[in-house]
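First the structure, in the form of structure tokens, and then the observations on it.
Note that one protein chain of the assembly has been removed; the remaining protein chains are unaltered in position.
As written, the chains take the letters A, B and C, and residue 1 is the first residue of each chain.
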């Protein structure tokens, strides 16, 4: 049985398991105060060209989004997001759970424009009742987005400018960041992100780690305390488990190399889909491919290949998603293509 | 200077002040455990034809909306609302402050349809990821709405049916309820509301009381405890101040009689606006009238008449709101008409 | 039937009712942006000798305590309090409801010492695990306390010093502040409080107002925004109702004059209790008197006089509380004394 259901179906890159085994009986200090976290942080700072960044290691994405947004926002404040932003749709209200509003603004295929952000904020402050309204205080984007789309360097630069002119920290959810950075022709680097964005996270769970996300506070005015992490129930006792994973991923460019595999496999699939005349739902250059399939085709494939039914397209067709990962093999893609 | 800025610019109906004076030196038990609250509750139950309703007296609207929704919802749950619903726009995130999501659904002039509610909920449960999403667990409507519009008996009946089939309590924000019920030709009564809606409040602050809202839990499965009211900081020590006000408003039909004045004055203004060829922004049969004015006209009038700039209409015109109240006089409306 | 159950059983001082009537049909701007609030604020600033203080008018005590502490504290932070502090015992967890811990420290008859506060905080920072513990970030005292006791000038000065050396805002719950300030021989003035304390409130509900508390942010670095007040559901639409009450109370020293009556009546009662050989539970110089009564005496009196059963003293006796108010008359005290 093939599986393209999601990009977090496998464990970790073998080098990570190897290092976890090697240090298994060492005695490590807890809570991220170990040398592996320290080393990983140095490597991430270097990769981001951001020597002063605070880097914090957390276990999962919803936890990270909730913690970061709670660290930035106060009561009566809200975060701007595209309608399909993960915090708005698939985190069971975790942001609201900590007391903050998630404010949808206009978006297309999970992307907002700088203009729409500016427009929302400017209209807000022009409204005579704005003291009664939730203050927009930060902006959430995911990159790649939930539709596999990417913000180009010019788009990201424009959004960054609009946010900073209005004193809104810009936060990037990078659950799949590697699968964007490794996309052929993508003009944004990790250093660009650290320069344009205030806080972002480098996703590990979906990109080669057993689990874990590395949160980078590139803006030196923003950070989290150990106490806040603990308060959120997000402080891993054995923090070195996260440190050693990210240290491995950021040694010898491993993170980028394994990300590239996922993207390449996805683009082979995309080409095959186009060659066979399938209609793509959107143009993704990352590891998620959205395609319109006849419902009969879906029914025929499902017993042999796992993938996600995304949404109804029309009465006889559905949008489905195929997700590759760092671990996807040529054979798996070949088999899938043969099935289509 | 004339004032049509809002419907809560005056104090209370004189009968209320009189009764407050009369009992001023009596010794009353606190927290709503007094005979005035008891008497008011009996009268409200009767007016609602709902002999078992729990009636709770609170001080203000945002407090009421936050308390009621927090009493109904658990963590990870959300309330459906029109985009312009007061809880979504003008309560500084109070609902989210208690941990719940406010979920906008399609609406027009602050009104949702039964179909759109059903559609949202049914699609929600058809989504394979729904356990990761905020559960829609109640529905918020205001009546009259923020645009002065009203839900007809058939509309309300349809919404009630859709909600109850899906086990969603239906909550009505009645900040201006009197100004709807007293609208000529409106086919909904207090008893209809108590029959169709699970919880609603009868607004006093805007309708003749010094302050206060009477929350009616018509659905016997829903209620609030004194402890929850206290937890919200919403328990008035001298609860009898609220009891005696609502007891007065529900004696000899006072609430309806003074509501009728506001509506009649507003409809006189509306007719005058139409006669003078003004464009109404929407067709309101209640105490709020929205009209499109030239910006030059706005500028000319503002030094002599207070009203609310609602929103930009186009480059040269604005939507403005005139609000009448139970205390608005013929003279005030005459003067305003003369100015238009 | 006599009533000494509590100090909030009557309405308002007649001058307040009179002024509410006088302005009843004026058109006032909402949300505290009216001239009465402005005037009251000027008078309170003057009485406090604190010309820059932010003064905010709220409806009740729990609401005030929750809002002020939420304005000062962030996540993972806590407020030090005596065990019997109102926020710790009788507010249904309102402080915790907004996410903050209430930290009991050693106290006697509701009073903490400067030493105990210092000791707690210094031990906290000496603990190697303090980053995992709730950060003590403010100190709550009530004055008069829940046992009618008072902080002397030297005690308050010492607490203020200890707090400020440790950067802990000191907050005073002044629900019964008048009944302390008017106590014969009490050496603390409103100006002392504004000088020594960072935030406090001047209770109106129990001291002559229909309802309302005036919160004084004496420390210019602390304040609340209108948005936060709204977020807490604590923004009274008709804010002028509060302004006019406090304007009246701070005109011609009314607040102090009516407070003195309550204290004088209580001290007459106290003397009579001593004369008759009753055992006082504690030595209160304010409007609350705690006395040890035989249970048979309690049973005998209750049909004719309301008072509060405070706690069991021993198998045959109880501690009871008699509370006087600004409205208590000579006759009422005479009758009570005759009954004892």
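We adopt the following convention: a contact is a pair of C-beta atoms (placed from the backbone, for glycine too) under 8 Å apart; a residue touches a chain by one contact, two chains touch by 3 or more.
Quick caveat: nothing in here was measured; it's all calculated off a predicted structure.
Of the chains on view, those touched by the hidden chain across the whole complex are A, B, C.
Remark: the omitted chain is touched by one listed residue; of B:27, B:75 or B:268 this is B:75.
For the chain left out of this panel, the touching residue among A:234, A:260 or A:333 is A:234. By the touch rule set out above, chain A reaches the unshown chain at residues 1, 3, 5-6, 8-12, 14, 17, 20-21, 23-30, 59-67, 91-94, 97, 205-206, 210-211, 227-228, 230-238, 241, 306, 327.
Against the chain not displayed here, chain B makes contact via residues 70, 75-76, 99, 131-133, 135, 225-228, 230-231.
For chain C, the residues in touch with the chain missing from this view are 75-78, 89-93, 96-102, 104, 128-129, 131-134, 308-309.
Criterion: only the chains that are shown with their structure count from here on.
Relative to chain C, the chain whose mean Cα position lies farthest away is A.
Relative to the centroid of every protein C-alpha atom shown, the closest chain centre, again from C-alpha atoms, is found for B.
For this pair, chain A with chain C, the centres built from the Cα atoms lie 50 Å apart. Chain centres here are Cα means. That of chain B falls 34 Å from that of chain C. Taking the mean of the C-alpha atoms as each chain's centre, chain A and chain B sit 42 Å apart. Across the assembly, chain A contributes residues 75-76, 99, 131-133 that each touch 2 or more other chains.
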